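As you look at this complex, bear in mind that one protein chain is not there, while each of the others sits in place.
A, B and C label the chains in the order they appear, each numbered from 1.
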Amino acid sequence: MIYTYLGPAGTFTEAALLQVPGARDAQRVPAANVNAALELVRTGKADAAMVPIENSVEGGVSATLDAIATGEALQIRAEALVSITFVLAVRQEIDSLEQIRSISTHGHAWAQCRGWAEANIPDAEFIPASSTAAGALALLDSETNHDAAICSPLVAEERGLKILREGIEDHEGAVTRFVLVSRPGAIPAPTGVDKSTVILPLAEDRPGALMEILEQFAVRGVNLSRIESRPTGAGLGKYFFSVDVDGHLAQERVADALAGLHRVCPDLRFLGSYPAAEGLSSSVDAHNSDSAFSAAHAWVTGLKEHLEH
Amino acid sequence: MIYTYLGPAGTFTEAALLQVPGARDAQRVPAANVNAALELVRTGKADAAMVPIENSVEGGVSATLDAIATGEALQIRAEALVSITFVLAVRQEIDSLEQIRSISTHGHAWAQCRGWAEANIPDAEFIPASSTAAGALALLDSETNHDAAICSPLVAEERGLKILREGIEDHEGAVTRFVLVSRPGAIPAPTGVDKSTVILPLAEDRPGALMEILEQFAVRGVNLSRIESRPTGAGLGKYFFSVDVDGHLAQERVADALAGLHRVCPDLRFLGSYPAAEGLSSSVDAHNSDSAFSAAHAWVTGLKEHLEH
Amino acid sequence: MIYTYLGPAGTFTEAALLQVPGARDAQRVPAANVNAALELVRTGKADAAMVPIENSVEGGVSATLDAIATGEALQIRAEALVSITFVLAVRQEIDSLEQIRSISTHGHAWAQCRGWAEANIPDAEFIPASSTAAGALALLDSETNHDAAICSPLVAEERGLKILREGIEDHEGAVTRFVLVSRPGAIPAPTGVDKSTVILPLAEDRPGALMEILEQFAVRGVNLSRIESRPTGAGLGKYFFSVDVDGHLAQERVADALAGLHRVCPDLRFLGSYPAAEGLSSSVDAHNSDSAFSAAHAWVTGLKEHLEH
Partner (left out) sequence: MIYTYLGPAGTFTEAALLQVPGARDAQRVPAANVNAALELVRTGKADAAMVPIENSVEGGVSATLDAIATGEALQIRAEALVSITFVLAVRQEIDSLEQIRSISTHGHAWAQCRGWAEANIPDAEFIPASSTAAGALALLDSETNHDAAICSPLVAEERGLKILREGIEDHEGAVTRFVLVSRPGAIPAPTGVDKSTVILPLAEDRPGALMEILEQFAVRGVNLSRIESRPTGAGLGKYFFSVDVDGHLAQERVADALAGLHRVCPDLRFLGSYPAAEGLSSSVDAHNSDSAFSAAHAWVTGLKEHLEH
């Protein structure tokens, strides 16, 4: 197996990938950005890509949401959660916060530590980096202009950076959710606690279109655990929705909801069913169970046997 | 073919039966009441029964609604509409309204002519009859106490009764809908303008239970043309619903709605699909057409082929 | 106070009226039918009328449902429940069931004892009476043709009729609900366990119209305890709905739902809020409580204070 991931090495994304059984010993290829990672998968140069899809503080990761929603079909095979905590790494000659005049990190990390930075190093200039690891490793480079970097504990430890502060994130307990994406293939059998992801372009721009979609879920008791609107690029007000639901294609209520959605939203895209990382099982009413669907199907099939032609 | 119907001969029900192709030359057995007619069918002594189900003024016919909803399964094979108009038949010696001191007819007919009667013969006593025909034919009997009867034009003409007034119904244009009921058997192929009837006992006594049922229709674009609540007999507040929808079991949106209803209301009863008498076709949105259902089904089936076991 | 009721004396309706505090000592005027009773109220000849509206076996009482839904406005001021049980009264010379060749009662009573009659006196002819009391009292008349009558225990006892069987109703535990109707006036203050009745003509004949009505209740958490469709008389498929809801006009969720209904159904008719006879209190979610409505109203009013003109 060849894995790719949103690099460089030492980011949270690599930490997510290392959760995948076997990934530690497999080939791991960092990619420059989400699109590059997915392109390696689409062209067969990698078997699967680990990319971030949602952060509990920053929200959906647009690049991923858009990249898996369009273009050549892909499939989500697994998800992984990584707790996000940041350290403040500094150049060797820096010993106190007062000395810091500039600080570099990725925009997302900056967003998650901005409160701390504004309170503790209010005069430091923010210098955007292409990744948290890039900003941190640049501290080892004598030509670097910035004094400090915000990065993951992993990269700081692995590269022996000088750490001035730990846990500087504004929201304790932040979590990022990552998805492992491959070319379409077999859908893993249900584990009992599964999720499914589906992309729903709004077929028509009219009142109630979103509610019509939600009703297809509601009428079968399918719970949404995530919904994100994204522009289609065709103009303001033209959206598609990226939705996670509790349940698996192998469960009739999910399959039946997908069939209903296909009617009102024929360009939908099914991105797969896969084990849920959270391990929570949502309860299913008896009338939405597989046996209720089977009984209903059998009953209607029985009725249809009496149809004259 | 042996037909039975809510008798006696000469009522509107026989007029409805005569609309059935071939019924004029078939054996027609009047029954004393709706239950008796349906019992002849259930025991095989008649092939089908014509019974009234709904009047445009008086509403649903409880005896029929209840009788076909419970007991041994029956099937509606056709419906028939009969315009309801009443004549005032009188004893030979009666020549003017002033002479009428008593008037007999069935309670339903009385309800439909009460306004006329109160305005024109306010002092006449109402004497309930077991049918309009019975009240009318009694005028030929010298021992009868009443002076007048309200009945159908058919029986008055066929039996040569003296008619003092015609068209005495309060609501011009009243129509009664009749259904032809048989033992369960083949369901006639769709004609393009069809109805289906279903009995829906409310599974649970809770807010929103009715709306949950209606949503199963709405989410597939199935239109209700009639809904009637009836007590189950188990106490106040315990209802079943008798529902007519536009469409045929052979149409996917109807079959899919029935499957959905079976889940939330497992004791439902399907009473058949049959040609609609009104000849109106309700339009179906593209996303509720058979082809939309087929495409959706094919798509989900395709997805399921990738399921691992 | 002058009360009228669906007579004659000795029927279940008088039993219902006697439940009203003070009615036992007030003037009680029997009326020939529901319309006559309501006409006495409308013309001021009576202060209130007790009429049946629903039976747990037979369903809604069409005459009442229609009469209070149309014509000059009326108001429901109270409801009463009466357990329905029937006795078999016979002529003095009758000593066994085998001797009975004919039996008289009102059609509704007949419907509720038909099973017993068919099993025990299958050959007896049914002779419809204008009321259970009328059929029973006729037994005291030597010119009467029928041998037996089905009537309430009350009339049998009060008039000293010979009783051959008791409790002959097919459905044990049957209950009839009666309403006390007056001209419009003060609405009694809420007791905590109240009902409201509203008449809803379907404004348009189109799919989803009923659901649109139900949503106005659902979105405020107002529970329906009764819903009955009745023809408007304008043709098959033209209905109004007679609806009881849990709650009182003085409760904001009910008042707000009524306002919402007025928009989608401007010809609606409010028939009053009154104490519920059953004494059951339906729970109300916090977000549908009066305080939630008050807080919401205050908040929006506060926002509107900032509107420029």
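Things worth noting here:
Here is the rule we go by: a contact is a pair of C-beta atoms (placed from the backbone, for glycine too) under 8 Å apart; a residue touches a chain by one contact, two chains touch by 3 or more.
Being a predicted model, the structure only gives us computed values, none of them experimental.
For the chain that is not shown, the touched chains among those present are A, C, taking the whole complex.
The omitted chain makes contact with just one of the residues C:Leu17, C:Ile121, C:Ile168 or C:Ile187: C:Ile187. Only one residue from C:Ala26, C:Leu81 or C:Ala292 touches the chain missing from this view: C:Ala292. The missing chain, though absent from the display, is touched by one residue of A:Ala26, A:Leu97, A:Leu210 or A:Leu307; that residue is A:Leu210.
The chain not shown here touches chain A at positions 35, 54-60, 62-63, 81, 107, 111, 114, 126-130, 171, 173-175, 177, 207-208, 210-211, 214-215, 218, 221-231, 233-239, 278, 282. Within the entire complex, the positions of chain C that touch the omitted partner chain are 184-189, 215-216, 218-220, 249-250, 255, 258-260, 262-264, 266, 270, 287-288, 292-293, 295-297, 299-300, 303-304, 306-309.
The definition used in the following text is that only the chains that are shown with their structure count from here on.
If each chain is drawn as a node and touching chains are joined, the picture is a simple open line.
At the interface between chain A and chain B, over half of the residue numbers appear on both sides, which makes the contact a same-residue one. Remark: chain B and chain C have CA centroids separated by 24 Å (rounded to whole angstrom). If each chain is reduced to the centroid of its CA atoms, chain A and chain B end up 57 Å from each other. Residue positions of chain B touching 2 or more other chains, listed in rising order: 215, 218.
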